[in-house]
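Have a look at the structure below before the remarks.
FYI, not all chains are in this one, though none of them got moved.
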Amino acid sequence: MVRINGSKLGNSTGFVLFSGNSNRQLSESIAKHLGIPLGRMDVGKFPNGEARVEILESVRGKHAFVIQSTCPPVNDSLMELLLVIDALKRSSAGTITAVIPYFGYSKQDKKKSGREPISAKLVANMLAVAGADRLVTIDLHTPQIEGFFDIPVDNLSTLKLIADYVAGKKMDNLVIVAPDAGGVKRARHLANILEARLAIIDKYRRYYREADAMNVVGKVQGMDALIIDDFIDTGSSIVEAVKALKNHEAKRIFVACTHPIHTDPATQRLKDADCEEVIVTDTIPLAKEKMLDRITVLSVAGMLAETIKKIYSGESLSYLFHQHK
Amino acid sequence: MVRINGSKLGNSTGFVLFSGNSNRQLSESIAKHLGIPLGRMDVGKFPNGEARVEILESVRGKHAFVIQSTCPPVNDSLMELLLVIDALKRSSAGTITAVIPYFGYSKQDKKKSGREPISAKLVANMLAVAGADRLVTIDLHTPQIEGFFDIPVDNLSTLKLIADYVAGKKMDNLVIVAPDAGGVKRARHLANILEARLAIIDKYRRYYREADAMNVVGKVQGMDALIIDDFIDTGSSIVEAVKALKNHEAKRIFVACTHPIHTDPATQRLKDADCEEVIVTDTIPLAKEKMLDRITVLSVAGMLAETIKKIYSGESLSYLFHQHK
Amino acid sequence: MVRINGSKLGNSTGFVLFSGNSNRQLSESIAKHLGIPLGRMDVGKFPNGEARVEILESVRGKHAFVIQSTCPPVNDSLMELLLVIDALKRSSAGTITAVIPYFGYSKQDKKKSGREPISAKLVANMLAVAGADRLVTIDLHTPQIEGFFDIPVDNLSTLKLIADYVAGKKMDNLVIVAPDAGGVKRARHLANILEARLAIIDKYRRYYREADAMNVVGKVQGMDALIIDDFIDTGSSIVEAVKALKNHEAKRIFVACTHPIHTDPATQRLKDADCEEVIVTDTIPLAKEKMLDRITVLSVAGMLAETIKKIYSGESLSYLFHQHK
């Protein structure tokens, strides 16, 4: 269960960057920012579906960073990542940092009924048992997930990235909207950065016998509204939020979400939704057919490259993360 | 790090109930519900302040439950609990269940800045390393804390207890109020049980340059308001919420919190606050000088006794917990 | 990392049988043999592909058996199994036995080059960290894999099942054929049971400069040959063995393999192969389009049901396994 890394030997202090298959574009973009090529590694599947990994260059004593979003197909992406970590460990890498821009299973961070797994904790234990020494990730669903780990976790935030982009649009009658109770803190923080108002979508029934209703708590009438969330999955809560805002006479509606999972029928829903723009990042690659005109993709590559460089050189990262707590 | 309990021997299937010193009244009340005496144990302090534990009856092969809220003095309560668990383990108890009605350090469940401990996780690791096999607790600050453990956790909820009590008051123009963003889910759930409306106190600045303001999101005017939270610490957020509700012309104001930590100056603040009643439970004992007339204490003893009985007899507990997620 | 099961409480000594989705027919067949229904559990996928588990009956203190072959889609089957185990652990099951009739990734039990994972060991560690207390499996690729675990492993063998079936055919001029060096021990053992001769396919090049050749080591001319292996994957080594035997003038050729993975183009290859019968078991379900006429499926359900019953009642299992070492 314990890996005591025996490789911190000699004067080899280089670092190597490896990429799994889930988001190779992002990995290449990070590598370009860092001015180094991706490490040579053969990673794929056997015909029977088992993941297959072979590292094609020496990593003995080097600091290895493995970039892999655990986005759909989530179990394949996760297993691929774990096997790369195991291979690096057995190949005597100096340290192994898992860079997981989008951390799958993070929504399953608690039991909702009495007899459920806490899947995100299981994933955390799996990463530890495989041999990860450190985790770099972006916008975990809840900050408590950091506590699922006993290794250091650098949980970066995209709020500044999004805020900078939105600020460039010079909207000054802006209200930041949390699409549900869980997202109020994130929205509150962005509202602070942008000096905007706050509103909340309350999607529970007001009275038990009534049908479900989308209540908008806070004033939005005549204002530009920016819905902020950590991810778009099937898009249902986002589009219901858009509708509710329209019903309450918001002026223009924008949506900003870090992780574009965009599970069907998200693309159709976003196409149909009455909103101006959907701002996402490239933590998850968007297939061509999902790249609607109204989608703007901000890149996290620079942020991750800088993080990797600072981890390697031992500089402070604190200005980069925990901005929405 | 690993305790493999070697005591599951023979036909000894009894259970014993032990109590630390932090909340002996509650322990005795639980014992009375179960119709058994508390186990004999000498637990106290050496003159130099080190905790001291000696178990005075055989626990070999028995199922031991240790009841101890980790309330102030929190470090002493916690250390006492850990030493009792260590003593039970070394005395060959069959299984050890930590019953922690109030789980101290649970608010420190995430890093707020870049370089902080996640104290609740450390406490979870300490309980595991001491030898706890299972945890029974009440209203953890966030449900994600269950994921800090790899042992089974039964996280009971007092919402039904509070709802039953409030329902007896027959208020029918009731609004449930979350005192901040973090408490919206809890409030939403109670509102569902009581078929009441929801409002939220938004205590951030509306605009960056403005002074702090207590915004009430949702309608409260002319309504009876029940502020719900998991604990009252110094009472500042509760009394600011009361003020904000009064400013927005709520009719009568009630407060309900599971854990009455009541750190100074909470008692004075509650005395001065413009509210009808403060409903708490006995997870933490209230000193006489803190027992204001307006405080109502509901007992969790029955709920915990029933839980212990069901754990011992292997019956389902699911109707008792997770009601507010 | 450690689960000390706190549930061995009270007098609840029942057991429950749960099934994942990978081989539900087999699970139902086992349940029928045991005369009990499968435990109620909701296990599936969220639209985004994350596995989803909810156990629908109390398992508190019960002995839970989870039946799940980690066959293709292997990563999904594995993750489903791990989450069921995590849910059972957090729901206070008494003990958790993973019944994995076909253990995926078992062929990746060693490093072939210098920088590879040992995937089967990673899977073993993942099962342990999830909370499995014991493993029941069938025909592991190598017996050393038992040593990857520190929990008890019952590694059953199908050799007797296959031998009984073949014996019914009354072939008395029989040669058992190992399709490669790794399978010689298995073939030797079956030859002993059936009092048959042994031959080995040596598929390496005889001389370095020559092309690959299928050498048959041992006499097969004019004899009925039974190729024995632990699984059929894409079928290439099996059909090459068939060809080599034909070239060496074997009379009739039979194939027996425990685990019918039957990855494309296995079905076409088996259809085209010059053999009489392909004997497999139901550790992996065969889709209708893969059920060729020449395939005979022997069921392991009885063997697994008996194993589960004996584990529960604490009886010796030794006559059931390790028959081919």
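In order of appearance the chains are A, B and C, and numbering begins at 1 in each one.
Throughout what follows, a residue touches a chain if its C-beta (ideal position, glycine included) is under 8 Å from a C-beta of that chain, and two chains touch if they have at least 3 such contacts.
Predicted model, so just to flag it, every value in this text is computed and none were measured.
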Task: Complete complex - number of sequence copies, 3 represented - done: 6
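Rule of thumb we're sticking to: only the chains that are shown with their structure count from here on.
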Open item on the list: Farthest chain from subunit B, going by mean C-alpha coordinates, please.
Closed with: C
TODO: Please state whether the interface between subunit A and subunit C is built from the same residues or different ones, using more than half shared residue numbers as the mark of same.
DONE: same
Task: subunit B and subunit C: spacing of chain centres that average the CA atoms, whole Å - done: 48
Open item on the list: Using Cα averages as centroids, what's the distance between subunit A and subunit C in whole Å?
Closed with: 38
Task: Contacts with two or more other chains, residues of subunit B listed in rising order - done: 146, 150, 316-318
Open item on the list: Going by the contact rule set out above, which residues of subunit B touch subunit A in the complex?
Closed with: 109-115, 118, 120-121, 125, 142-148, 150, 178, 181-182, 184-185, 188, 191-192, 195, 197-200, 202, 204-209, 215, 217-218, 316-318, 321-322, 325
Task: Sites on subunit B touched by subunit C in the complex - done: 1-5, 8, 13, 15, 63, 94-97, 128, 131, 133-134, 146, 150-154, 310-318
TODO: Would you tell me which residues of subunit C are touching subunit B in their complex?
DONE: 1-12, 57-58, 60-62, 89-92, 131
